[in-house]
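All protein chains but one are shown in place.
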Amino acid sequence: MTTAATTTRRTLIPFGPQHPVLPEPLHLRLVLEDEIVVNALPAVGYIHRGIEKLAELKDFQQNVFLLERICGICSFIHSLAYCQGIEELMQLDVPPRAKYLRVVWSELNRLHSHLLWLGLLADSFGFESLFMQVWKTREKVLDLEEATAGARIMLSTCAIGGVRRDLSDEQIAQVLHGLDAIERDFESFIPAVITDTTVKHRLVGVGVITQQQAHELGAVGPVARASGIARDLRVTGYAAYGELGLNPVIETDGDCYARTLVRVRELHQSLLLIRKALKRLPATPIAVPVKGNPIGEVVSRVEQPRGEVLYYLKANGTKTLERVRVRTPTFANIPALLAMLPGNELADVPVITLAIDPCVSCTER
Amino acid sequence: MFPFVTTILRALRRGPATRRYPYEVRPPMAGSRGHLVNEPDTCIYCGLCVRRCPAGALAVTREPKSWTLDPYRCILCAYCVEVCPKKCLRMEPSHVRAAS
Amino acid sequence: MIGRLVLVVLVVLGAPLLGALLNGADRILTARMQGRIGPPLLQPFYDLLKLFRKEPLVLNRIQIGYVYLHLAFMLMTIVLITLGQDMLLALFTHAFSTLSLVIGGMSVRSPYSRIGSQRKIMQMLAYEPVLILLVVGIYLRTGSFMAGAVAHLDAPLITSLPLVFLAFLVALEIKLEKSPFDVATSHHAHQELVKGITIEYAGPYLGIIELTHFYETFFLLALVTAFFVTHVWLGVLVAMAVYGAAILVDNVCARMRTTWMVRYMWTVPVALAVCNIIWLYLQPHVGR
Partner (left out) sequence: MLHNVTDVTVATLLDAVAARFPQGYRLITLTCVDCVDNLEVLYHFYRNYELSHLRLCVAKGTVVPSISGIYSCAVIVENELKDLFGLTFDGLVLDYEGRFMLAADAPVAPMLRTAPAQAAARNGELKMEP
C-alpha cells in the first residue's frame, strides 16, 4: 500500500469548538482512519478572558472576587488558593474556625463538581436518564451552598485572613440533614454507574494511560490517581485538612472506569470530610484583620476537583500585584488526554475527553 | 443486568422534580445575595463602595447626591456591603433580572 | 376497489398523525422517567409545522432528491402492506427508503453526516437479517409472501413465531433509534456525531425526514400488531406495551458501539430467529 492510499483513507473531524458534548469550547482536530483515532491536536483560546492580566490591574483584595470567577464550578477553591498565597506573604494567622469552614465549602464545591462531571459523563455515552438523576442530586448540593454562602456557585465567602460568613447552629443542622438526603440519593444511581453492563462496556479499558505515562505527562488529580499515583494535595494539610485526615483515593487501571471509580469514591470522601469538619467546628473568630500590603513571591497549591491548581503570586508592597499566574488542573491534563485518544474509536472520544473532566474556562483563564 | 430500572420506576412514581420556571419561582433562601439596595436616607455618599467594587458597577457623586448601580456589571459579591461605613447598603435575597 | 382506495387514503393520512402522537407520548414518558415535566403531547406537530414554515436551505440538489425518495419509498411500503401485497417487496422498498437517506447523507461533504451514514448502513446490516427471517417465518406459516394471507390464519402468528417476535423487538429498538443502538442519529445521539446522518438537512427537508420517521413508527408497530392478527385489540395493546418497553430500555442503557451492535445482532437475535424457523420447518402441518 502506498502512502498516498493510506492518507486518503483518513478523515479529519473537527471535534469542537462547538460540540454538543462540550459545555465549553475546546477544539480537537481528530485524524481518523475509519472510526479509529490516529492523532489528536488541541486548540484553545475561544474563551480567553485575560484574567491574569486583569488581576495585575485590580487591587489584591478585589482579586479574590476576580480569581474566583476563573471557574464556574470550583470557584471557592480558586479563591482559597489565592487567599492562602496572600496570607503566606503577609504572614497572617487564619483562625481555626475559618479553616474548618474553608474545608466545608471546598468539599461542597468538590461534591457538586464531581456530580456535574458524572452527569456529563453519562451524557457522553448517551445515558440521558442517569445524567438527569445525577444533576437532580447536584441541585441539592447547590441549595446547601446557597443556604450557607448566599449563592449557588460564586460563593464569595473566602477572604484574605479568613472567611466572610459564619454558620449558625441551624445552618449546620441544615447542611448535615442535606448531606443525609444526598447520600440516600447516591444509592439510586451510584450502583448503576458501577455495575451497569452497558456503562462498563463504554468505560472499561477505554483511554488507558499507565502510571509511568501519567507521571511523565504531568497528569494531576483523579486522572493521576486513577493511574495509581497517590497524589492529593489535601494530604499536605492546608486549611484544616491536616486535622481531619484523609488518604488519597487511588485506582490502578488507568482507564475511564478507574477515573469514574476514583471520583465516585471521592464523593463519599467529601461527605465524610464535611461531616467531620462540621462536628469539630472550633468556636473562634472567623477572620483576622488585614493590614498593609503583601510583598514577595509565593507559590500556593491546593487540590481542586480536577486536580492540583498552582498560583504563583508576585507582590511588590503596593496594592496591586506584579504577577498572578494560574496553572489550572485541566491545563496539566491536556497532554494526558492527547496520549489517551489515539487507538480509540470516534465513539469513545467524548467519553475520554470528559473523563479528564475538562474545564476550558480554567484552562484559558 | 439493568440496575437503573428501579431508579427509573421510582422517578415515574414520584413525578417530575423540575419546576415550570419562570412561571413557578422558588422563594429565595434567607441570606441569599439576590440584589443590591441602598438606603439613600442614611447614605453619606462617601464613595468607599465605588473604590472597592471589583467590577466597577457603582458610581457616586457628592454634589448633587447620587448613587447609581449598573446592574449589568454588578457581580453580587457584596464586598461593598462589607466596607460601607454607614451600613446603608444591603443585599436582598430575591433575585431580579438585570434587564427589568 | 373503492373500499381499498378509501383504506389506503385513510392509512396514508392517519399513519403520520398516529406516529406523531406516539412520538409526543414518547417524549413525555421519557421526560417523566428522567424526573422532568416534558413537552406537551402535541409537540411533534408543532415541531413539524415549524420546520415546514422555515426557509428551505440546501447544500446540493441531489441531497433533496433523496429526501423525497426516502418519503416516497416509505409511503410505498405502507401502501403495499395496507393492500396486503408482497411482504418481500415491502421489505425491499422499506430498505430502499433507508438507503435513500444514507445516500443523501453521503452526498454532502460533512464528516459527521458521512460517519452517520456509514453507521446507518451498519444498522441495516444488523437488523435486516431479522426482518428477512421474519418474512421467511411468515411464509413458512402461511405458505405465501402476501401480507393479506396473515389475516386468514386461524391462530395468531405469535403462537408459531415467538422467538422471531423477540428478535424483531430488538430490531425495533434499532429502527426507533433508541439506546443502546442509537448510533447513527437520534434526538439525543448528539454526543458523537452532533446530528449524524441528518446534520446537513434543515427546514422543510428535515421536516420530511421527521414525517417519514412517523410513518416508520406506524409501520413497525403495525408489524408488531400483525403477530396478533386474530385478536387485533390485543395486538394494539401489545404494540403499545412494546413501544413503552423500548422507551424504558432507552432510559436504562448507555449507547453501545457500532461494532458491538452488529456482533450482538448477528448472534443473539439472529440465532433466536433461526431456531424458530428451523423448528417451524420441522412442523408437519405448517403451510405447504
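Here are some notes:
Letters A, B and C name the chains as they come in the text, with residue numbers starting at 1 for each one.
By our rule, contacts are C-beta pairs under 8 Å (C-beta built on N, C-alpha and C of every residue); 3 or more make two chains touch, one makes a residue touch a chain.
Remember, it's a predicted structure, so these values are computed and weren't measured experimentally.
The missing chain, though absent from the display, is touched by one residue of A:V31, A:V235, A:L271 or A:V290; that residue is A:V235. Summary of contacts with the chain left out: across A:P42, A:P96 or A:P191, the touching residue is A:P42. With the whole complex as reference, residues 41-45, 48, 50, 52-53, 56-58, 88-89, 215-218, 231, 233, 235-236, 296-299, 301, 308, 310, 312, 314, 322-323, 325, 327, 331-332, 334-335, 364 of subunit A touch the missing chain.
Criterion: only the chains that are shown with their structure count from here on.
Centroids of subunit B and subunit C (each the mean of its C-alpha atoms) stand 51 Å apart. Those residues of subunit B in touch with two or more other chains are numbered 2, 4, 8, 11, 17.
In subunit C, 33-36, 251-253 are the positions where the chain touches two or more neighbouring chains simultaneously.
Those residues of subunit A lying in contact with subunit C across their complex are 11-14, 19-21, 35, 122-129, 131-133, 136, 196, 198-199, 201-202, 345-350. Every residue of subunit B that touches subunit C in the complex is listed here, in rising order: 2, 4-5, 8, 11-12, 14-18, 20.
By the touch criterion given at the top, residues 1-4, 6-8, 10-11, 17, 29-33, 52-55, 75-79, 82, 91 of subunit B touch subunit A in their complex.
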